[in-house]
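Removed from the display is one protein chain of the complex; every other protein chain stays in position.
Chain naming follows the written order as A, B and C, and within any one chain the residues start at number 1.
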Amino acid sequence: MNPVTIERIRKFTEDRDWDQFHSPANLAKSIVIEAGELLECFQWSENEFEIENVKEELADVIVYCRNLLDKLGLDEDENVNEKMEKNEKKYPVDKAKGKNTKYDKL
Amino acid sequence: MNPVTIERIRKFTEDRDWDQFHSPANLAKSIVIEAGELLECFQWSENEFEIENVKEELADVIVYCRNLLDKLGLDEDENVNEKMEKNEKKYPVDKAKGKNTKYDKL
Amino acid sequence: MNPVTIERIRKFTEDRDWDQFHSPANLAKSIVIEAGELLECFQWSENEFEIENVKEELADVIVYCRNLLDKLGLDEDENVNEKMEKNEKKYPVDKAKGKNTKYDKL
Partner (left out) sequence: MNPVTIERIRKFTEDRDWDQFHSPANLAKSIVIEAGELLECFQWSENEFEIENVKEELADVIVYCRNLLDKLGLDEDENVNEKMEKNEKKYPVDKAKGKNTKYDKL
């Protein structure tokens, strides 16, 4: 995410004095709530969905994730790369290729 | 997110031939599932949490969001800025400052 | 749910002195967390699932719902009938039959 967008997200919270509500727990709840709204786009159908709604709800999830990264002082790239390293070990290509099996059943 | 990290996420999916499982609906389900695991870090307490678990689960949500942006051919900054524009209108500073009231009750 | 089963659920919490963790908020979080685990049974496929896992996770959701009814002093039948009344009005048969459209778009 471009620094200008990141700054827009931060300013939005600051201008409204909303940091007081942004405990890690409240942000985790918010991420789930928005993820549920995203899922609602697919509630009755897997194949048909309103792209505009999906875009909005996905943006909501992403923004709260950004809020949580900031609240915890995390660098997004560092955080994601750390997890990708674990994922690559949990799902070696030769074992996992073409299968959606969970790692503990591989 | 840095292009090197984005590429790492894409390569992870490609190497394992997992794109076949990445329908928008499956990705929406995955985002909710990981968001639930993130919330689990705060299940019984708002104030105490294991930072390492929170970091892992947050990374999982972020990675699936990236997968979904890619699947839908969306640019993250464009997508987020579009929504921030709507948020700024829904929550004018003079009405929303210091309050966590939902926009339809402002 | 049979009174013997309800009593078993209550005794489980009492024996372990777990009521202290059963704030309405913690129970709401728990319901979401278990619902996410239920959804995980369908993460990559809509049609194939492990029935034993689905049964377990569904039971977990149901048990936490029972905990929350108890915590709030609600009668399940009263609570459900109140909502069914609203649902029947929101989704009149002549308008809603055969369609999965949300009520505000009917």
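One rule holds in what follows: contacts are C-beta pairs under 8 Å (C-beta built on N, C-alpha and C of every residue); 3 or more make two chains touch, one makes a residue touch a chain.
For clarity, every value in this text was computed on a predicted model and none was experimentally measured.
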{"item": "Chain not shown, touching residues in subunit A", "value": "21, 26, 29-30, 32-33, 35-37, 39-40, 42-44"}
{"item": "Where the unshown chain meets subunit B, residue by residue", "value": "29, 32, 36, 43-46, 100"}
{"item": "Those residues of subunit C which, in the complete complex, touch the missing chain", "value": "1-2, 4-5, 8-9, 12, 15-18, 20-21, 23-25, 28-29, 31-32, 35-36, 38-39, 41-42, 46-47, 49, 51, 54-56, 58-63, 65, 68-69, 72, 74, 76-77, 79-84, 86-88, 91, 93, 96-98, 100"}
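We adopt the following convention: only the chains that are shown with their structure count from here on.
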{"item": "Subunit A on subunit B, rotation in degrees - Cα superposition, rounded to nearest 5", "value": "180"}
{"item": "Subunit B and subunit C, separation of their C-alpha mean positions in angstrom", "value": "25"}
{"item": "Separation of subunit A from subunit B, taking each centre as the mean of its C-alpha atoms, in whole Å", "value": "2"}
{"item": "Shared interface positions of subunit B, touching two or more other chains", "value": "21, 29, 32, 35-36, 39, 42"}
